[in-house]
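Moving on, here comes subunit A:
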Amino acid sequence: MNTIFYIAALVALVSTALAISGRNAIHALLFLIVSLLSISVIFFILGAPFIAALEVIVYAGAIMVLFIFVIMMLNVGLEKEMENKWLRPGMWILPSILAFILLIDFLSMLRSMNYREIRGQIILPKQVGISLFTTYLLGVEISAMLLLAGIVGAYHLGRQKKKVIHRFLEKIEETHAEAPDTNL
Partner candidate 1 sequence: MILLDLILILLTGGLLAWITGKWSSILPRIISFIAIAIDLLLTLSIFLKQEGFGHTAWLINYRTNWIPSFGISLHLALDGLSLLLLLLTFFLGLLSVLISWKEIRERVGFFHFNILWILAGIAGVFLSMDLFLFYFFWELMLVPMYFLIGIWGHENRTYASYKFFLYTQASGLLMFLSILALYFIHGRNTGIFTFDYQELLGTSMSAPIAFLLMLGFLAAFLVKLPIVPLHNWLPDAHTEAPTAGSVILAGLMLKTGAYGLLRFVIPLFPEASVRFAPAGMILGVIGILYGAKLAFAQTDLKRLVAYTSVSHMGFVMLGVFAFNTIAYQGVVMQIIAHAISTGALFILVGQLQERIHTRDLNLMGGLWKQTPVMGAMGLIFAMASLGLPGLANFVAEFLILTGTFRANILMTCLASIGLVAATIYSLRIVQKVFLGKEATVWKMKDLSIREKIVCGSLVIVVFWLGLFPQPVINTAKPSVIKTLNSIEQVSINQNTNPIP
Partner candidate 2 sequence: MSPSDFLCLTPVMIIAGAPILMMLTIAFTRNYKVIYGFSLTAFSIAFLSLFFILPAIPCRISTLFIFDQYSILFSGIIILASLLITLLSYDYLLYQESEKEEYFIILFIASLGSLLLVAASNFVTLFLGLEMLSISLYVLIAYRRSRDHSIEAGVKYLILASVSSAFLLFGMGLIYLDTGSLEFDKIVPALSSADHSATLLFTGFGMMMVGIGFKLALVPFHMWTPDVYQGAPVPVTTYIATVSKGAVMALLLRFFFAIRGFQNPGFILIITILAILSMFVGNLLALRQQNIKRILAYSSIANMGYLLVTLLIGNETGIHAAIFYIVSYIITSLGAFGVITLLSDRQNDADKLENYKGLFWKRPWVAIVFTLSLLSLAGIPLTTGFIAKFYIVFTGINSGLWLLVISLIINSVIGLYYYLRVITALFSPANEEKLPPVSLAGHLVLGIVAVGIVWLGVNPEGFLSLIAHFSVL
């Protein structure tokens, strides 16, 4: 079981490092997805299948895909060109390899699956749900407020500025409008 953990952890580290150092947003995101997937494998090993699934569904599935869509949509009109540029083999091959390693890792775990080998106790969705809505109910509500701050902030910082009529000023305004809106 340790080997499987170390492989997954290594994939997580490598892909996260590549996500941070990547110059192209789309490719960085691809690595980030791989990283999230490998973390989900680790969760699975630790006996938290529910969190592992959530990690895939919510992070890798929903949020990251949303990110990619948004970034792609910001460049509307240049699809063909962009597709050619972005989908060169050199770009997708490394994430794919990493994801493949992860897959092998995961499958080998499933094959040798013996639940007694999993560390700790297995926590099922029901237990998670119960504790979320009893002990940690307030925590969930607080998280909602936390997200509210994020949304309001993202709205404020990410909003495009109003056009300023003067043509000299316009240039200056444009440079300011590049404010990052990645507050979520």
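Candidates were picked such that all candidates are chains of the complex that A comes from, given by their letters.
The working rule: a residue touches a chain if its C-beta (ideal position, glycine included) is under 8 Å from a C-beta of that chain, and two chains touch if they have at least 3 such contacts; residues count from 1.
The shown structure was predicted, so the numbers you read here are calculated from the model rather than taken from an experiment.
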| item | value |
| --- | --- |
| Touch assignment for subunit A within the complex, options 1 or 2 | 2 |
| Complex contact set, residues of subunit A against candidate 2 | 134-139, 142-143, 145-146, 148-150, 152-153, 155-157, 159, 161-162, 176, 179-180, 183 |
